[in-house]
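For this view, one protein chain was removed and the others were kept in their places.
By letter and in written order, the chains are A and B; residue numbering begins at 1 in each of them.
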Amino acid sequence: MNPYAPVGIFLGVAFLFAVAFSIVPGLAAKKKPNDTKAEAYECGVEPTSDVSGRFPVRFYIVAMLFVIFDVEAASFYPWAVQMHALRTFGLLEMIVFVVVLGIGYAYVWRKGGFQWR
Amino acid sequence: MTVAHVLDLLNTVPWWLVVTVKAVIVLVIVQTVFAYSMLFERKIMAWMQLRPGPNRVGPWGLMQPAADAAKMLFKEDLTPKTADPIIYKLAPFISLICAMGAFAVIPFSESSAGIWGVADVNAGILVIFAITSIGVYGISLAGWASGSKFPLLGAVRSTAQMISYELAMTMSVIGVLILAGTTSLSGIVHAQAKVWYIIPQIFGFAIYIITAVAETNRAPFDLVEAETELVGGFHTEYSGLRFGLFFIAEYLNMITVACIATLLFLGGWNAPFGLTIVPGLIWFVLKAGLFIFMYIWLRTTLPRLRYDRLMNFGWKFLLPAATLNLMVTAAIVAVLG
Partner (left out) sequence: MILFFALAIVLVASAIVTIVQKSPVYSVVSLLVNFIALAAMYFTLNAEFIGVIQIVVYTGAILVLFVFVIALLSSGIGPFSEGPDRLPKILVPALVATLAAFGFLTYGLTRVPLGTLPAHVTTSTVGDVGKANVFGSVGDFGAALFTTHLLPFEVTAFILMVAVIGVVVLGSDATIAPTHGTHVPKKKSRERESIVKAAK
(Lines give C-alpha, C1' and ligand atoms only; values in the text may rest on other atoms or scores of the structure.)
Protein backbone atom coordinates (compact mmCIF):
# COMPACT_ATOMS: atom_id res chain seq x y z
CA MET A 1 0.00 0.00 0.00
CA ASN A 2 1.26 3.44 -0.89
CA PRO A 3 1.52 5.53 2.32
CA TYR A 4 -0.22 8.39 0.53
CA ALA A 5 -3.31 6.37 -0.36
CA PRO A 6 -5.08 7.32 2.92
CA VAL A 7 -4.45 11.00 2.12
CA GLY A 8 -6.16 10.51 -1.23
CA ILE A 9 -9.11 8.78 0.39
CA PHE A 10 -9.33 11.50 3.01
CA LEU A 11 -9.44 14.18 0.30
CA GLY A 12 -12.19 12.21 -1.42
CA VAL A 13 -14.25 12.11 1.78
CA ALA A 14 -13.59 15.83 2.30
CA PHE A 15 -14.85 16.43 -1.23
CA LEU A 16 -18.08 14.55 -0.45
CA PHE A 17 -18.52 16.62 2.71
CA ALA A 18 -18.14 19.82 0.69
CA VAL A 19 -20.64 18.55 -1.91
CA ALA A 20 -23.13 17.73 0.86
CA PHE A 21 -22.69 21.20 2.33
CA SER A 22 -23.58 22.83 -0.95
CA ILE A 23 -26.44 20.55 -2.00
CA VAL A 24 -28.40 20.73 1.27
CA PRO A 25 -28.97 24.51 1.24
CA GLY A 26 -30.05 24.25 -2.39
CA LEU A 27 -32.95 22.10 -1.17
CA ALA A 28 -33.67 24.00 2.03
CA ALA A 29 -33.20 27.64 1.14
CA LYS A 30 -36.03 29.59 -0.39
CA LYS A 31 -35.45 31.20 -3.75
CA LYS A 32 -37.02 34.52 -4.66
CA PRO A 33 -34.59 36.09 -7.08
CA ASN A 34 -35.09 39.57 -8.46
CA ASP A 35 -33.00 42.02 -10.39
CA THR A 36 -32.03 44.16 -7.44
CA LYS A 37 -30.73 41.20 -5.49
CA ALA A 38 -28.64 40.10 -8.45
CA GLU A 39 -26.87 43.43 -8.60
CA ALA A 40 -23.23 43.55 -7.54
CA TYR A 41 -22.95 45.00 -4.04
CA GLU A 42 -21.79 48.58 -3.88
CA CYS A 43 -22.98 49.82 -0.52
CA GLY A 44 -26.59 50.12 -1.61
CA VAL A 45 -26.26 52.25 -4.72
CA GLU A 46 -26.49 50.84 -8.22
CA PRO A 47 -23.07 49.77 -9.49
CA THR A 48 -21.50 52.85 -10.99
CA SER A 49 -19.15 51.14 -13.39
CA ASP A 50 -17.83 47.84 -14.56
CA VAL A 51 -15.11 46.01 -12.69
CA SER A 52 -12.17 47.20 -14.64
CA GLY A 53 -9.28 49.44 -14.13
CA ARG A 54 -5.66 48.93 -13.37
CA PHE A 55 -3.87 47.63 -10.35
CA PRO A 56 -0.50 48.81 -9.14
CA VAL A 57 2.37 46.89 -10.70
CA ARG A 58 3.52 46.32 -7.11
CA PHE A 59 1.20 43.32 -6.81
CA TYR A 60 2.80 41.64 -9.81
CA ILE A 61 6.26 42.27 -8.43
CA VAL A 62 5.30 40.70 -5.13
CA ALA A 63 3.92 37.65 -6.93
CA MET A 64 7.06 37.27 -9.05
CA LEU A 65 9.40 37.69 -6.08
CA PHE A 66 7.34 35.12 -4.23
CA VAL A 67 7.80 32.58 -7.03
CA ILE A 68 11.56 33.02 -6.88
CA PHE A 69 11.93 32.92 -3.12
CA ASP A 70 9.53 29.99 -2.89
CA VAL A 71 11.83 27.93 -5.10
CA GLU A 72 14.63 28.93 -2.74
CA ALA A 73 12.59 27.89 0.30
CA ALA A 74 11.76 24.57 -1.34
CA SER A 75 15.44 23.71 -1.58
CA PHE A 76 15.80 24.24 2.16
CA TYR A 77 13.64 21.23 3.06
CA PRO A 78 15.93 18.40 1.89
CA TRP A 79 18.93 20.26 3.27
CA ALA A 80 17.32 20.73 6.70
CA VAL A 81 16.46 17.04 6.96
CA GLN A 82 20.01 16.01 6.08
CA MET A 83 21.72 18.61 8.28
CA HIS A 84 22.74 16.09 10.96
CA ALA A 85 24.56 14.03 8.31
CA LEU A 86 26.05 16.91 6.31
CA ARG A 87 27.37 18.90 9.31
CA THR A 88 29.84 21.70 8.49
CA PHE A 89 29.94 20.78 4.81
CA GLY A 90 26.20 21.31 4.53
CA LEU A 91 26.42 24.56 6.44
CA LEU A 92 29.05 25.95 4.05
CA GLU A 93 27.02 24.91 1.03
CA MET A 94 23.97 26.68 2.34
CA ILE A 95 25.91 29.79 3.34
CA VAL A 96 27.06 30.13 -0.28
CA PHE A 97 23.46 29.65 -1.46
CA VAL A 98 22.04 32.17 0.99
CA VAL A 99 24.76 34.75 0.33
CA VAL A 100 24.17 34.60 -3.42
CA LEU A 101 20.43 35.03 -2.93
CA GLY A 102 21.10 37.66 -0.28
CA ILE A 103 22.80 39.77 -2.95
CA GLY A 104 19.61 39.60 -5.00
CA TYR A 105 17.55 40.42 -1.91
CA ALA A 106 19.75 43.40 -1.05
CA TYR A 107 19.43 44.64 -4.63
CA VAL A 108 15.64 44.53 -4.46
CA TRP A 109 15.66 46.29 -1.11
CA ARG A 110 17.97 49.05 -2.37
CA LYS A 111 15.88 49.56 -5.50
CA GLY A 112 12.80 49.93 -3.34
CA GLY A 113 11.20 46.69 -4.50
CA PHE A 114 9.88 45.95 -1.02
CA GLN A 115 8.80 49.50 -0.34
CA TRP A 116 5.02 49.62 -0.33
CA ARG A 117 3.43 53.01 -0.68
CA MET B 1 -13.75 -7.83 24.43
CA THR B 2 -10.30 -6.46 25.07
CA VAL B 3 -8.31 -3.98 23.06
CA ALA B 4 -6.40 -6.85 21.46
CA HIS B 5 -9.66 -8.39 20.22
CA VAL B 6 -10.69 -5.10 18.66
CA LEU B 7 -7.33 -4.82 16.95
CA ASP B 8 -7.63 -8.37 15.60
CA LEU B 9 -11.06 -7.53 14.30
CA LEU B 10 -9.72 -4.37 12.66
CA ASN B 11 -7.09 -6.41 10.83
CA THR B 12 -9.78 -8.40 9.04
CA VAL B 13 -11.45 -5.25 7.70
CA PRO B 14 -9.98 -3.97 4.39
CA TRP B 15 -7.62 -1.04 4.99
CA TRP B 16 -9.46 1.36 2.72
CA LEU B 17 -12.64 0.91 4.72
CA VAL B 18 -10.79 1.63 7.95
CA VAL B 19 -9.32 4.76 6.40
CA THR B 20 -12.68 5.94 5.08
CA VAL B 21 -14.34 5.49 8.47
CA LYS B 22 -11.43 7.28 10.15
CA ALA B 23 -11.70 10.12 7.65
CA VAL B 24 -15.42 10.53 8.33
CA ILE B 25 -14.84 10.49 12.10
CA VAL B 26 -12.02 13.04 11.90
CA LEU B 27 -14.03 15.34 9.65
CA VAL B 28 -17.14 15.18 11.84
CA ILE B 29 -15.08 15.91 14.95
CA VAL B 30 -13.27 18.73 13.20
CA GLN B 31 -16.58 20.28 12.13
CA THR B 32 -17.83 20.07 15.71
CA VAL B 33 -14.63 21.66 16.96
CA PHE B 34 -15.13 24.39 14.37
CA ALA B 35 -18.68 25.05 15.57
CA TYR B 36 -17.65 25.29 19.19
CA SER B 37 -14.51 27.29 18.60
CA MET B 38 -16.78 29.85 16.98
CA LEU B 39 -18.95 29.93 20.11
CA PHE B 40 -15.80 29.93 22.25
CA GLU B 41 -14.57 32.97 20.35
CA ARG B 42 -17.82 34.86 20.80
CA LYS B 43 -17.96 34.04 24.50
CA ILE B 44 -14.34 34.93 25.19
CA MET B 45 -14.62 38.16 23.22
CA ALA B 46 -17.77 39.04 25.12
CA TRP B 47 -16.11 38.45 28.49
CA MET B 48 -13.11 40.48 27.49
CA GLN B 49 -15.47 43.31 26.53
CA LEU B 50 -17.59 42.89 29.69
CA ARG B 51 -20.67 41.58 27.85
CA PRO B 52 -22.51 38.32 28.53
CA GLY B 53 -22.16 37.05 24.95
CA PRO B 54 -24.56 34.55 23.33
CA ASN B 55 -26.69 33.11 26.14
CA ARG B 56 -30.20 32.57 24.76
CA VAL B 57 -29.99 29.32 22.81
CA GLY B 58 -29.54 26.49 25.27
CA PRO B 59 -27.71 26.72 28.60
CA TRP B 60 -24.79 29.21 28.33
CA GLY B 61 -25.63 29.54 24.64
CA LEU B 62 -24.32 26.05 23.97
CA MET B 63 -26.83 25.43 21.18
CA GLN B 64 -25.85 28.65 19.41
CA PRO B 65 -23.78 26.89 16.67
CA ALA B 66 -26.79 24.74 15.76
CA ALA B 67 -28.99 27.83 15.58
CA ASP B 68 -26.43 29.59 13.39
CA ALA B 69 -26.17 26.60 11.07
CA ALA B 70 -29.97 26.36 10.74
CA LYS B 71 -30.18 30.07 9.97
CA MET B 72 -27.51 29.84 7.31
CA LEU B 73 -29.13 26.80 5.77
CA PHE B 74 -32.35 28.64 5.03
CA LYS B 75 -30.79 31.82 3.71
CA GLU B 76 -31.22 32.57 0.05
CA ASP B 77 -28.19 31.76 -2.05
CA LEU B 78 -27.56 34.73 -4.34
CA THR B 79 -25.36 34.92 -7.39
CA PRO B 80 -24.76 38.39 -8.79
CA LYS B 81 -25.55 38.75 -12.48
CA THR B 82 -22.07 40.06 -13.17
CA ALA B 83 -20.53 36.91 -11.68
CA ASP B 84 -19.01 34.00 -13.52
CA PRO B 85 -21.44 31.30 -12.33
CA ILE B 86 -19.16 28.24 -12.49
CA ILE B 87 -16.07 29.65 -10.84
CA TYR B 88 -18.23 31.58 -8.38
CA LYS B 89 -19.56 28.24 -7.13
CA LEU B 90 -16.22 26.45 -7.40
CA ALA B 91 -14.23 28.91 -5.24
CA PRO B 92 -15.73 28.14 -1.80
CA PHE B 93 -15.35 24.47 -2.64
CA ILE B 94 -11.60 24.82 -3.16
CA SER B 95 -11.25 26.77 0.07
CA LEU B 96 -13.15 24.22 2.14
CA ILE B 97 -11.60 21.05 0.68
CA CYS B 98 -8.09 22.42 1.19
CA ALA B 99 -8.91 23.47 4.74
CA MET B 100 -10.31 20.01 5.54
CA GLY B 101 -7.59 18.15 3.63
CA ALA B 102 -4.84 19.34 5.95
CA PHE B 103 -6.24 17.13 8.72
CA ALA B 104 -5.41 14.01 6.71
CA VAL B 105 -1.82 13.92 7.94
CA ILE B 106 -2.10 15.42 11.43
CA PRO B 107 -1.36 12.86 14.16
CA PHE B 108 -3.43 13.69 17.23
CA SER B 109 -1.90 11.24 19.64
CA GLU B 110 -0.16 7.93 19.87
CA SER B 111 -1.02 4.54 21.29
CA SER B 112 0.55 1.11 21.22
CA ALA B 113 -1.40 0.38 18.04
CA GLY B 114 0.05 3.36 16.19
CA ILE B 115 -0.88 6.91 15.43
CA TRP B 116 -4.23 8.53 16.20
CA GLY B 117 -4.77 10.02 12.81
CA VAL B 118 -5.67 9.10 9.26
CA ALA B 119 -2.25 8.96 7.66
CA ASP B 120 1.26 9.25 9.03
CA VAL B 121 3.43 10.06 6.06
CA ASN B 122 7.08 10.78 5.63
CA ALA B 123 6.64 14.30 4.27
CA GLY B 124 3.80 15.20 6.68
CA ILE B 125 4.53 18.88 7.26
CA LEU B 126 5.25 19.42 3.56
CA VAL B 127 1.96 17.79 2.59
CA ILE B 128 0.12 20.20 4.89
CA PHE B 129 1.92 23.15 3.34
CA ALA B 130 1.12 21.83 -0.14
CA ILE B 131 -2.58 21.33 0.57
CA THR B 132 -3.02 24.68 2.30
CA SER B 133 -1.12 26.50 -0.44
CA ILE B 134 -3.87 25.53 -2.87
CA GLY B 135 -6.38 27.24 -0.56
CA VAL B 136 -5.30 30.64 -1.83
CA TYR B 137 -7.12 29.90 -5.10
CA GLY B 138 -10.44 29.79 -3.25
CA ILE B 139 -9.93 33.40 -2.25
CA SER B 140 -8.48 34.77 -5.46
CA LEU B 141 -10.98 33.01 -7.71
CA ALA B 142 -13.88 34.06 -5.47
CA GLY B 143 -12.79 37.67 -5.72
CA TRP B 144 -12.45 37.51 -9.47
CA ALA B 145 -15.61 35.52 -10.17
CA SER B 146 -17.87 37.81 -8.14
CA GLY B 147 -17.58 40.47 -10.83
CA SER B 148 -17.74 43.17 -8.21
CA LYS B 149 -15.28 45.75 -6.95
CA PHE B 150 -14.90 45.05 -3.26
CA PRO B 151 -14.37 41.31 -3.64
CA LEU B 152 -11.73 41.84 -6.32
CA LEU B 153 -9.83 44.36 -4.19
CA GLY B 154 -10.10 42.13 -1.15
CA ALA B 155 -8.93 39.07 -3.05
CA VAL B 156 -5.92 40.84 -4.55
CA ARG B 157 -4.89 42.18 -1.18
CA SER B 158 -5.33 38.88 0.53
CA THR B 159 -3.46 36.89 -2.10
CA ALA B 160 -0.50 39.26 -1.93
CA GLN B 161 -0.56 39.12 1.86
CA MET B 162 -0.81 35.34 1.99
CA ILE B 163 2.02 34.68 -0.44
CA SER B 164 4.26 37.23 1.29
CA TYR B 165 3.79 35.66 4.70
CA GLU B 166 3.93 32.10 3.39
CA LEU B 167 7.65 32.59 2.71
CA ALA B 168 8.52 33.67 6.24
CA MET B 169 6.30 30.89 7.60
CA THR B 170 8.18 28.26 5.59
CA MET B 171 11.52 29.60 6.74
CA SER B 172 10.48 29.70 10.39
CA VAL B 173 9.52 26.01 10.31
CA ILE B 174 12.78 24.85 8.71
CA GLY B 175 14.66 25.46 11.98
CA VAL B 176 12.53 22.73 13.54
CA LEU B 177 13.22 20.40 10.62
CA ILE B 178 16.96 20.89 11.12
CA LEU B 179 16.73 19.92 14.79
CA ALA B 180 14.39 16.98 14.20
CA GLY B 181 16.06 15.75 11.00
CA THR B 182 12.73 14.63 9.57
CA THR B 183 9.62 16.04 7.92
CA SER B 184 7.34 13.41 9.41
CA LEU B 185 5.03 14.98 11.98
CA SER B 186 5.12 11.99 14.31
CA GLY B 187 8.91 11.91 13.95
CA ILE B 188 9.10 15.59 14.94
CA VAL B 189 6.99 14.91 18.04
CA HIS B 190 9.18 11.93 18.99
CA ALA B 191 12.26 14.12 18.63
CA GLN B 192 10.76 16.45 21.25
CA ALA B 193 10.51 13.77 23.93
CA LYS B 194 13.25 15.46 25.98
CA VAL B 195 12.86 19.14 25.22
CA TRP B 196 10.11 20.94 23.33
CA TYR B 197 11.33 22.95 20.36
CA ILE B 198 9.77 26.12 21.69
CA ILE B 199 12.90 26.45 23.85
CA PRO B 200 15.69 26.14 21.23
CA GLN B 201 13.47 27.62 18.50
CA ILE B 202 11.88 30.49 20.42
CA PHE B 203 12.51 32.95 17.56
CA GLY B 204 11.23 30.51 14.99
CA PHE B 205 8.16 30.02 17.16
CA ALA B 206 7.51 33.76 17.42
CA ILE B 207 7.87 34.21 13.65
CA TYR B 208 5.65 31.20 13.01
CA ILE B 209 2.89 32.56 15.22
CA ILE B 210 2.95 35.99 13.57
CA THR B 211 2.96 34.59 10.04
CA ALA B 212 0.32 32.01 10.88
CA VAL B 213 -2.08 34.71 12.03
CA ALA B 214 -1.41 36.58 8.80
CA GLU B 215 -1.82 33.42 6.71
CA THR B 216 -5.24 32.73 8.16
CA ASN B 217 -6.28 36.35 7.59
CA ARG B 218 -7.13 36.94 11.22
CA ALA B 219 -6.89 40.12 13.28
CA PRO B 220 -4.68 42.12 13.41
CA PHE B 221 -3.84 41.01 9.86
CA ASP B 222 -7.46 40.79 8.65
CA LEU B 223 -7.07 43.43 5.96
CA VAL B 224 -8.82 41.05 3.65
CA GLU B 225 -12.14 41.79 5.26
CA ALA B 226 -11.45 45.26 6.56
CA GLU B 227 -15.10 46.19 7.06
CA THR B 228 -14.52 49.90 7.02
CA GLU B 229 -12.99 49.95 3.56
CA LEU B 230 -13.75 46.68 1.80
CA VAL B 231 -17.19 45.75 3.22
CA GLY B 232 -16.59 41.98 3.48
CA GLY B 233 -13.54 41.53 1.30
CA PHE B 234 -13.45 38.63 -1.10
CA HIS B 235 -16.73 37.11 0.13
CA THR B 236 -18.85 40.27 -0.05
CA GLU B 237 -21.13 38.79 -2.71
CA TYR B 238 -21.54 35.39 -1.08
CA SER B 239 -24.59 34.56 0.98
CA GLY B 240 -26.20 31.59 2.65
CA LEU B 241 -24.22 28.43 3.14
CA ARG B 242 -21.87 29.33 0.30
CA PHE B 243 -20.60 32.11 2.53
CA GLY B 244 -20.67 29.55 5.33
CA LEU B 245 -18.18 27.40 3.43
CA PHE B 246 -15.63 30.24 3.48
CA PHE B 247 -16.38 30.80 7.13
CA ILE B 248 -15.81 27.13 7.96
CA ALA B 249 -12.61 27.16 5.90
CA GLU B 250 -11.26 30.15 7.84
CA TYR B 251 -11.83 28.48 11.20
CA LEU B 252 -10.50 25.12 10.01
CA ASN B 253 -7.34 26.88 8.87
CA MET B 254 -7.03 28.38 12.35
CA ILE B 255 -7.37 24.94 13.89
CA THR B 256 -4.81 23.49 11.46
CA VAL B 257 -2.34 26.22 12.36
CA ALA B 258 -2.92 25.56 16.06
CA CYS B 259 -2.30 21.83 15.49
CA ILE B 260 0.91 22.48 13.54
CA ALA B 261 2.21 24.85 16.21
CA THR B 262 1.44 22.21 18.84
CA LEU B 263 3.19 19.47 16.88
CA LEU B 264 6.26 21.46 15.88
CA PHE B 265 6.94 23.63 18.90
CA LEU B 266 4.98 22.38 21.91
CA GLY B 267 5.86 18.71 21.78
CA GLY B 268 2.56 17.48 20.34
CA TRP B 269 1.00 14.91 22.65
CA ASN B 270 4.05 14.73 24.94
CA ALA B 271 3.02 15.41 28.52
CA PRO B 272 4.74 18.30 30.32
CA PHE B 273 6.43 17.73 33.72
CA GLY B 274 6.08 13.96 33.32
CA LEU B 275 2.29 14.12 33.82
CA THR B 276 1.79 11.01 31.71
CA ILE B 277 -1.27 10.04 33.74
CA VAL B 278 -3.27 12.40 31.51
CA PRO B 279 -3.65 10.87 28.02
CA GLY B 280 -1.69 12.39 25.14
CA LEU B 281 -4.82 13.28 23.21
CA ILE B 282 -5.95 15.55 26.07
CA TRP B 283 -2.61 17.32 26.09
CA PHE B 284 -2.80 17.80 22.35
CA VAL B 285 -6.27 19.33 22.58
CA LEU B 286 -5.25 21.57 25.50
CA LYS B 287 -2.19 22.86 23.69
CA ALA B 288 -4.06 23.48 20.45
CA GLY B 289 -6.85 25.16 22.43
CA LEU B 290 -4.26 27.52 23.88
CA PHE B 291 -3.51 28.74 20.36
CA ILE B 292 -7.17 29.24 19.53
CA PHE B 293 -7.45 31.31 22.70
CA MET B 294 -4.41 33.32 21.64
CA TYR B 295 -6.08 34.07 18.31
CA ILE B 296 -9.13 35.46 20.11
CA TRP B 297 -7.01 37.38 22.56
CA LEU B 298 -5.12 39.00 19.69
CA ARG B 299 -8.36 39.91 17.98
CA THR B 300 -9.77 41.71 20.99
CA THR B 301 -6.50 43.43 21.85
CA LEU B 302 -4.82 44.65 18.69
CA PRO B 303 -6.06 47.14 16.08
CA ARG B 304 -5.77 46.30 12.38
CA LEU B 305 -2.46 47.00 10.66
CA ARG B 306 -2.06 49.35 7.72
CA TYR B 307 -1.49 47.46 4.47
CA ASP B 308 1.86 49.02 3.58
CA ARG B 309 3.20 48.29 7.06
CA LEU B 310 1.98 44.72 6.80
CA MET B 311 3.83 44.12 3.55
CA ASN B 312 7.00 45.89 4.65
CA PHE B 313 7.02 43.94 7.90
CA GLY B 314 6.69 40.64 6.07
CA TRP B 315 9.36 41.21 3.46
CA LYS B 316 11.83 43.41 5.32
CA PHE B 317 11.73 41.97 8.80
CA LEU B 318 10.15 38.53 9.05
CA LEU B 319 11.80 36.94 6.00
CA PRO B 320 15.39 37.93 6.86
CA ALA B 321 14.80 37.21 10.55
CA ALA B 322 13.52 33.72 9.80
CA THR B 323 16.45 33.03 7.47
CA LEU B 324 18.93 34.24 10.09
CA ASN B 325 17.27 32.04 12.70
CA LEU B 326 17.54 28.94 10.56
CA MET B 327 21.17 29.62 9.59
CA VAL B 328 22.12 30.06 13.25
CA THR B 329 20.29 26.84 14.08
CA ALA B 330 22.15 25.07 11.29
CA ALA B 331 25.48 26.42 12.53
CA ILE B 332 24.81 25.17 16.04
CA VAL B 333 23.79 21.74 14.74
CA ALA B 334 26.89 21.64 12.51
CA VAL B 335 29.21 22.43 15.41
CA LEU B 336 27.58 20.44 18.19
CA GLY B 337 26.09 17.65 16.10
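Convention: contacts are C-beta pairs under 8 Å (C-beta built on N, C-alpha and C of every residue); 3 or more make two chains touch, one makes a residue touch a chain.
Treat the numbers as computed from the prediction; the structure is a model and nothing was measured.
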Q) Among B:163, B:223 or B:333, which one is in touch with the chain left out? A) B:163
**Q.** Residues of chain B in contact with the chain not shown
**A.** 82-84, 86-87, 90, 120-123, 126-127, 129-131, 133-134, 136-137, 140-141, 143-145, 147, 152, 155-156, 159, 163, 166, 181-184, 186-187
(Q) In the complete complex, the non-displayed chain touches which residues of chain A? (A) 1-4, 7-8, 50-61, 63-68, 70-72, 74-75, 77-82, 85-86, 89-90, 93, 96-97, 100-101, 103-105, 107-108, 110-113, 115, 117
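The working rule: only the chains that are shown with their structure count from here on.
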Q) Roughly how many whole angstrom separate the Cα centroids of chain A and chain B? A) 15
Q: Could you pull out which chain A residues touch chain B in their complex?
A: 1, 3-7, 9-11, 13-15, 17-18, 21-22, 24-26, 28-33, 35, 37-43, 47, 51, 55, 59, 62-63, 65-66, 69-70, 73, 76-77, 80-84, 86-88, 90-91, 94-95, 98, 105, 109, 114-117
Q) What residues of chain B sit close enough to touch chain A in their complex? A) 15-16, 19-20, 22-24, 26-27, 31, 72-83, 89, 92-93, 96-97, 100-101, 103-105, 118-122, 126-127, 146-150, 152, 156, 159-160, 163-164, 166-167, 170-171, 174, 177-178, 181-183, 231, 236-237, 240-242, 244-245, 248, 307-308, 311-312, 315-316, 319-320, 323, 326-327, 330-331, 333-335, 337
